[in-house]
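Okay, handing you the structure first.
With one protein chain withheld, the remaining protein chains of the complex are depicted in position.
The chains carry the letters A and B, assigned in the order they are written, with residues numbered from 1 in each.
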Amino acid sequence: MNQSHRLPAGGRIDRSRSLSFTFDGARYSGHPGDTLASALIANGVHLVGRSFKYHRPRGILTAGSEEPNALIQLGLGNRTEPNIRATQIELYDGLVAASQNRFPSLEFDLGAVNDTLSPLIPAGFYYKTFMWPQRGWMTYERAIRRMAGLGRAPDGPDPDRYEYRHAHCDVLVAGGGAAGLAAALAAGRAGARVIIADEQAEMGGWLLSEGETEISAKPAVDWVGKAVTELAGMENVTLLRRTTAFGYYDQNWLGLVERVTDHLGPYAADHLPRQRLWQVRAKQVVLATGAIERPLVFAQNDRPGIMLAASLRSYIARYGARPGKALVVFTNNDSGYRTALVAHQAGIGVTAIIDTRMGAVGPLPQAARAAGLRIYEGHAIIATSGRLRVDGVRLGKLAASGDRIEGSGFGISCDLVAMSGGWNPNVSLFSQSRGKLDFRAEDGVFVPGQSFQPLRSAGTCNGVLSTAECLAEGLAAGAEAAREAGFANRKPAGLKVTEPECPAAAPFWLAPPEKPLARAKCFVDFQNDVTAADLKLAVREGFQSVEHVKRYTTTGMGTDQGRTSNVNALAIVSATLGQDIPAVGTTTFRPPYTPTSFGAIAGRNIGALFDPVRRTPIHDWHAAHGAKFENVGQWVRAWYYPKPGEDMHAAVNREVKAARTGVGILDASTLGKIEVKGPDAAEFLNRVYTNSWLKLGIGKARYGLMLGEDGMVRDDGVTVRLGEDRFLMSTTTGNAATVMTSLEDYLQTEWPELKVYLTSVTEQYATLTINGPKSRELLAALTDDIDTGNEAFPHMSLREGNVAGVPARVIRISFTGELSYEINVRASQGKAVWEALMKAGEPFGITPYGTEAMHVLRAEKGFIIVGQETDGSMTPGDLGMDWIVSKVKPDFVGKRSLARSDTVREGRKQLVGLLTEDRKEVLEEGAHVVETVLDKPPMAMLGHVTSSYYSPNLERSIALAVLKGGRSLIGKTLSVPMPDKVIRVTVTEPVFFDPKGERANG
Amino acid sequence: MLTIPCPWCGERDVHEFRSGGEAHLKRERRADALSDAEWADFLFLRANPKGEHAERWYHVHGCRRWFNAVRNTHTDTILAVYKPGEAKPEAAQ
Partner (left out) sequence: MAEMMQDTPAAIAALPESGKLILRADADNADIRAAIGGVLTAPLPVEPLTSMAGDKATALWLGPDEWLLLCAEADRAGLQQALETALASQHASVVDVSDSYQGFSVTGPKAADLLSKGCAIDLHPVAFGEGKVVRTLLAKADITLLRIEAGFQLYVLRSFAEYTRLWLDDAGREYRG
């Protein structure tokens, strides 16, 4: 095994097993427990990517999810995923990873010319340069995107499964480090339902990387092990590893993404989802999200081999890797010394400790001195060198002011630089929860202030630094949260901790570079290539708000949301403006905390589960008989039934003809049906329909038009009176639920005095409509207890009896103008009755017809379809339906609006018919109608075509339209301008067939 | 995501509800007596306060009851819920 940079012992890796992986085609090995980042480091690979804008060589900066540099293209084919942080990728055997944003190779990248040109492309370069000509942006953008890209998205569909999971708990703990584990223990012991989530494979957080820390006189990792075992044993605790709390929303609702099988790569079991999106509603939340080490801003601080100091400790202690042989530590606080000592003990040569302070006296600096490490006090790095990896630093003595160097600098060789600028509490989730941040001036950090939701922060995310404080805060927060959620408990006993002392230190924002700042490349935001000079330029150019500086320079706008850069950027902007940091303000963190896959957000709402497909009880028959279907909302309805060799036009013509000459049969089961029951049922209908209902006889049917309060037509349908206090209302297919909601609204809130109950029975019945001159004979053939005679069973009436041997409600109504019966039977019997009708109808040439033929048939009669002839702006009068509006009722919904000045004015759009000069020409629905055709739009429009078909009964095209002052235009010739021609049309009455309506009564 | 405490079913996700707009609008059954302007006021004009607002909600995916809620439109918090016909409570907590 060629793990040249693996320490001989130590770390939480399983050295008994080796895992093979490739990076940019080269084969390497690592161990279970490694991340891709730690395995690369163990193989001596530091150069892992090219930067976003300047294509500078970049290495691994951190050991956690805040990593801005090491963004990797992971996997192959449709499973490939871009921009994954190498620090979060758990190694598995056969892993394939590649670097991004380089051509032709990582070592030799042509895009690196941008780095040479960097003085020419400062902040705002794109805005300033690619503005003219404006349309040129389309071209520029493509080229810029190629140059300044990240990884590439897969081309094909995602082969993996993603699932959702709703969960409720008393206490949600975000973060499984010292504070989080302690909080979960306290809350769990109190009996609360606890969910604890941590983004890493192992709970423990920084404790896993801190070999020197002892809890209860044992190594800290022992305490982690015990805590996890205890939590796992509690039935009321759910432990979620590899789970990122990425979003904190209203009312303690948090989004978590659990990476269920990502760490298994191709070995994942098929039945498991790749990721699971947890939607957790927590009574109380404990944020234990830790802290992120702050980089120091100095010249060329971005070379591979320069990393955060605590992360270096993590690579040594947790992963048993040796990132280099000659270390320079650059620090403004004592924890840098801790790193130096850990490295020293691991056998890494510590070349120098460079401390921006003078006379550090803490135990760690003293230990470093005692170990004989070389310390430069009051110094700073002023330049670095090394093309693909750092090979030296130059340092100089800081003036007392800290903003310039005294005397000349000097160089030190090294292959590793660890920097420590202090710790930023990780307040992302707190900020997302709408909590207010407070600035703590002594060490320059933002800490959680007043919170908006029931939550508490504990541990380093709350601004404390020591493990002892983390545990104490965690225990207290967990206990309090449980108490608030209703679980009484005693104050938990404290834990004894032995650990190196690392007090907070005053911040150090910008090391003065040797070269002029504009050429020094002091990086603040590594992911977006923003330097201190860019920030100062933005301020010079007049940007004062941090939000504007952020957008202009793009600092903090990468996928890491500026996790390592925001506070440094803010401090540099503040200093440049000459203001305090709190006065300049901070930016707001937004979900997701780390990038979250679209797959997890989509979940299983894909394919057949994307949206419910509602089918009628007779659907299978339609499908078996070759029907083509159309979607009507969520319903699928039979559209037409082509015979072999027929196109849609031929099939629809045949169906339409049959329904007027023989008998057709339609599945109308999707119509909404509501049973209206109660002594005030008739009065209720009287109020919600425009016409009169009080005197409708039992067993009689009536058509009704329902308006909105604004007087506009909302729905229509036929209602039958089943008994003195019982009606069966039908609604349009699309409005069934809306009408129910509106009717319940009137009953519950407006007219609670009315004694009426509503029950939806839409799905209780299959509705089979037989239609045509032969339909009476067909019905008669299948019933023995309904007298089907014209007198005995007149138009607009109901009979109950048996049809095809099952109980049925038969309503004689017509939506086609033909003799027609609507047969309602229990849904479970619908298909059998349909089949019986088909069989009995054979002698009459029974023809099933679909929704298209239905539309043609009703259009021939000029019957409206709500939602087609109406669009929420048509009154009954506009539709020529004044006949259905009662003149005598004192009130009905919409009545007053029919007398508004706008509804009675001249020139409203009115429903008319249109006949084309060319009988074969079928207008397009939606086409505009004009009086005078101009060369090009705009033209004065009169209205538009709402319905248009070829009518086989009339052997010509017919159309309905709504036109301004339409009724006064009847007889006129108008024009319908189309892209390639102008169609001449004559305005007619909207009824084309059987205008006297004799056929339905026959 | 917001939850709304249905007066009957308790706290439920906002997905289960449909908003019905401003509460306590009085529909005049003898509206003929109203001027066009008065009627238009009832039909179209709605309060849009920053702060406390009495609203109508329908528990469409639950008990299918309409009810009223006082919501702070600024903080998006529900201060009180009450049944139709009941007076708006002194909501501010």
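Assume contacts are C-beta pairs under 8 Å (C-beta built on N, C-alpha and C of every residue); 3 or more make two chains touch, one makes a residue touch a chain.
Values in this document were obtained by computation on a predicted structure and should not be read as measured data.
In the complete complex, the hidden chain is touched by one of A:79, A:344 or A:614, namely A:614. Check A:167, A:367 or A:970 against the missing chain and you find that the one touching it is A:167. Which of A:826, A:919, A:964 or A:984 touches the hidden chain is settled by the complete complex: it is A:826.
Although one chain is not displayed, subunit A still touches it through residues 161, 163-168, 193, 269, 271-273, 279, 281, 604-605, 608-609, 611-617, 634-635, 675, 677-679, 755, 757-765, 826-828.
In the full complex, subunit B touches the omitted chain through residues 8-10, 12-13, 15-16, 61-65.
What we mean here is this: only the chains that are shown with their structure count from here on.
By the touch criterion given at the top, residues 249-251, 253, 279, 281, 452, 709-710, 737, 741, 744-745, 748-750, 752, 890-891, 895-897, 899-901 of subunit A touch subunit B in their complex. Contacts from subunit B toward subunit A in the complex involve residues 1-3, 18, 20, 27-32, 34, 36, 39-40, 43, 56, 58, 60, 64-66, 75-76, 84-85.
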